[in-house]
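Please read the structure below before turning to the comments.
Missing here: one protein chain of the complex. Every other protein chain is in place.
Each chain carries a letter (A and B) given by its place in the written order, and its residues are counted from 1.
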Amino acid sequence: MGTAAGRSVKRKEAWDKATGNAKYTDDLPSLGHLTARLLTSPHAHAKIKNINKVAAFGVKGVKAVITGLDITALCGVLLQDRPHLAKDVVRYAGEPVAIVVAADEPAAISAAGLIEVEYEPLAHVLTPRAALKPGAPLLHDNPERYKRMVEDIYPQPKSNIASQYRIRKGHADTGFALSHMIVEENFYLPPSDHLAMEVRAARAEISADGMVTITTASQSPYSVIKQLSQSFSVPEGNIRVKVPFVGGGFGGKAPVLLEHLAYIASSKVGGRPVRLVITREQDMAAAPCRMGLEASVKLGCDDTGRLKAAELRFWLDCGAYADIGPYMAKSLASNCTGPYRVDNLYCDSLCVYTNHTYATSYRGFSHAEFTFCIERTMDELAKRLNIDPLKFRLINAVSPGDSSPTQVSLNPSNLGDLKACLKKLKPLSGWNGAVVPVDEHTVRAKGVSCLWKSADLPANAISGAMITFNPDGSLNLNTGVVEMGSGSKTQLAQILADKLDVDINQIHVKMSVDTRVNPEHHKTVASMTGYMAGNAVLRAAEDILAQLKTTGAEALGCSSDDIIVKGGAVYSLRNPLNKIRLKDIASGYKAPDGSSIGEPALGRGGFMLKGLSTLDPKTGKGQTAPAWTVGAQAVEVEYDTIEHTYRIISASTVIDVGMVMNPEAMRQIIRGGMAMGISMASREAYSYDQNGLLTTPTLRTYKLMHIGQEPDYRVEFVETPQEGSPYGIRSMSEHGIIGIPAALANALSNASGFSLNTLPLTPESLWKKSGGVSS
Amino acid sequence: MIASDFIYCRPDTLKEAATVYAKLAGEGKSPVYYGGGSEIITMSRAGSIAPGAVIDLKSIPECKVLEQNGAALMIGGAVTLRSIRESKLFPLLGAAAGRIADHTNQCRITLGGNLCGTIRYREASLPLMLTDAEVVLYGSGGERKASMLTIFRERMRLLPGEFICGVNIDARYLYAPFMHIKKTANEKIDYPLVNVSAIIIDGRIRAAFSGLCAFPFRSMEIEAVLNDKTASISSRIDKAADLLPAPALADAEGLSQYRIFVLKNTLCNVLERLRHDFK
Partner (left out) sequence: MILNEGRVIVELMVNHESRTVTVRPSDVLLDVLRGQLGLTGAKPGCKNGDCGVCTVIFDGWPVKSCLVLAVEAVGHQILTVEGLGGVAPVQKAFVDSGAFQCGYCTSGFLMVCHALSLNKPRAEEYEIEEWLQSNLCRCTSYKEIREALKTVFQSLS
């Protein structure tokens, strides 16, 4: 073991990014490419009566105009409910209706504007509970007849239910009967956007022999192969997917969308290379966004403040198509209580179709959303019990020996130490649990939230790593992980450097992914890179070490058990002065007498998730992830009691990361998540007008937080190792966001005295709570 | 990318600009005068306008003037918001300019562009209305001068083919005590919920507003109420809020009642902060 683990190491690609050299999908040369452009629906729900392409074809340079009538296949990662291009009906404003392929971009744009689509508007529905009412417009006639790509998805006939999951544990009725205090709260969280700074982009070309090359800004290159193959009956081996740097994903670039469309476009122009360019506005309205949620949360506790029962109902707004929504509903159910011990639990989690833009994974995979509901209710309960909210959480914090909502036995390894996080959060956040007046109309207040998260991946997801040497003894690390900002490839390099005891600068990382070259990594999602690819890299490192030892033993004439690989050299522990430098042995060893010894060292490691299961449909019993990550967060606000405006003073996170592999980089990632949470909770929302059209369809009106409004960020770690994970690390990439909306709402609820159960928390929403307007 | 094509002209003189405008208009090119370009480019990209020609005013010396010449400060129509702010020659206008869009865009957006744009806020009009600036216009009939209060009614009332050559502001007003407050929904870089510009001249407050209604305005009725020293501040503000020239806006930034609420708080703030100058 070397010294690369546990140190602050700069990103391997730092200078590429600081010089503009880092290439993203649409930065690649496009000479020789045709340009494709989308036409999208201006209606939330409408029949397509007719599409007239004549005028579009009149534009010089137009090669193809493609509509839903040209494509029969449906797609969907869990449920095949989505047409690549709307056919007969559009189900959300922004849905792709046609593609134009033209010689250049101006022609493609002009032609798209000339396609005449005749619509007949249909009644639409915009919230999940409204979508479940009798007589609500149905988005899909027979959702249960769509092809299911996984076992555990349960679309319901004659309804807008794309899937449903239930958790039954203990006896909720008995638990409530034993409760001294019961609180029930209702929540509404609107959809919002990932808003990665890079707009999604994809290119496709098909060679004469049927080989397909897709270049895309994707978190899931290997999933692109599978889904494209599924949709268009192309053998998987004929599809090559290339992913250069990705300009932020946050889950939004995990689904497959533009890749399909680019393929369709290319296939209609004889396989010529096609560059599909979408606008920011289309990226927001057409491509999938963050889920919305309605929820009711009922919690009961005894007179000592111990939770006795929970009854939780979640209605996840997945928009017009299922995408990964059902699994977000499942994930939400699996961890629905938050990190608290609740022995008597009843939870129904429904994934509901509406005429919103469809939803997909978003940083936290539904955890930030249910956490908001649970943590707000916890605060209301603490308030009524007159217990300090932080203390209340300590009383109820889930601990080893308890079981998860899906009845997994929890131990220090798979759970971590929430109480330690809460205890550390107290001084870090300056927690005093009180509202402190600043002047006659300003107060300061804090809010706290716990978090936990586990991944929800296919039970057999895989990862792989390959290692080669350069002539100077430095190494190349090759995985299928996408670099989109989380720095996980640098962490993998640290693992390799540490394992081989070489300087971190001796590790070169292949940043782009090419599925012809890089071993499969399931998807760069769920913060599972460290665990899955980390294990693969460890194994590859062990593999290459064993080869070096074999060659070393032969070269040095000793047993391979005596061989040490350290500090860039190979030697026998019996004669440490006789060192062979890595560069002299990595490609086989040339002995002083000129003879060849050994073989070139090539490391390979593979990893597959083990021991996971689907959830029992009746009780939810089962295990979907190897472990949890727990943490605690606090937000402090300064609130103007007259104007209802506020400033966020500080935001603190303590998170159990298992082992602090790269302290600075990890703080940066956590802070980034916190910032995203603050922005989302304070100003971001997809709001829709009465016609179901986005009212904030551009970055001009959809606001993200700019510099200068950010709080003082404070991050500390707890280290409870996770067995079976490299160096004991726990997942921590998405997590900074999870408890922040809840902590902010708790802080503002404390400051204002209002019970704030919706997002975003704008001054106007607080003013409304104050009775400012009768509606 | 802008799909449509247009002709780009950059005249060197006022006369050339007016002449080429008339010529292009006569050819059916529907030309537009072009300052910083932000609005024309974004709207052309979105396809909401498709001018056949743009006439860039940035090479015309008169449109680039920024200097105080005795009794008046002259600001050319093609002077950028950044230059106005950095010159510190008219701090109230500088303050208003400094809250339009963002700093980088202020390096491009021109005074004339902000005043004549289609985006309804036109914040730069507020200080000019408060100081009743003289607006110098140029068109096919040559130069024309008009007072800001007569030519800016909800928007600039220009004749076809006319553009803003510049504005002249009475030097006596330049450093008068002022406040400019822009209130947004929650994000600083955003369109306004309410913009309030106020200046104290001869012991009386003048106030102008944008974001509140569908157009920027200065109201003498509101000023009369605000200057009524016999009434309490809160009753003056309540009365002022009842005198809006049009209904308060209701849009993605905020409900109309909320805008009124924000207006009242902001006016209260303004009156409080200016109270030492406003006797």
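In this section, a residue touches a chain if its C-beta (ideal position, glycine included) is under 8 Å from a C-beta of that chain, and two chains touch if they have at least 3 such contacts.
Everything quoted here is computed from the prediction, not taken from an experiment.
K.L.:
Going by the contact rule already stated, which one of A:Lys47, A:Lys419, A:His508 or A:Arg671 would touch the omitted chain in the full complex?
P.N.:
A:Arg671
K.L.:
Which residue from B:Ala95, B:Ile189 or B:Leu249 sits in contact with the chain not drawn here?
P.N.:
For the chain that is not drawn, the touching residue is B:Ile189.
K.L.:
From the list A:Lys47, A:Lys226, A:Arg240 or A:Arg280, pick the residue that touches the absent chain.
P.N.:
Selected residue, touching the omitted chain: A:Arg280.
K.L.:
Out of B:Met1, B:Ala71, B:Met220 or B:Ala250, point to the residue that touches the absent chain in the complete complex.
P.N.:
For the chain that is not drawn, the touching residue is B:Met1.
K.L.:
Tell me, which residues in subunit B touch the chain that this view leaves out?
P.N.:
Subunit B touches the missing chain through residues 1-2, 4-12, 16, 20, 36-38, 41-42, 44-45, 54, 56, 58-59, 82, 98, 101-105, 107-108, 188-189.
K.L.:
Under the stated touch rule, tell me which residues of subunit A contact the chain that is not displayed.
P.N.:
10-11, 13-24, 26-27, 29-30, 106, 195-199, 245-250, 279-280, 484-487, 664-665, 668-669, 671-672, 674-676, 698-700, 704, 706-708, 710, 713
One rule holds in what follows: only the chains that are shown with their structure count from here on.
K.L.:
Between subunit A and subunit B, what is the separation of their C-alpha centroids in Å?
P.N.:
Roughly 44 Å separates the two chain centres.
K.L.:
Sort out for me which residues of subunit A touch subunit B in the complex.
P.N.:
105-107, 109-110, 113, 642-643, 682-683, 687, 695-696, 700-701, 703-706, 708-709, 760, 762-764, 767-768, 772-773
K.L.:
Which residues, counting only subunit B, touch subunit A once they are in their complex?
P.N.:
1-5, 47, 102, 185-191, 251-252, 254-255, 257-258, 261-262, 265
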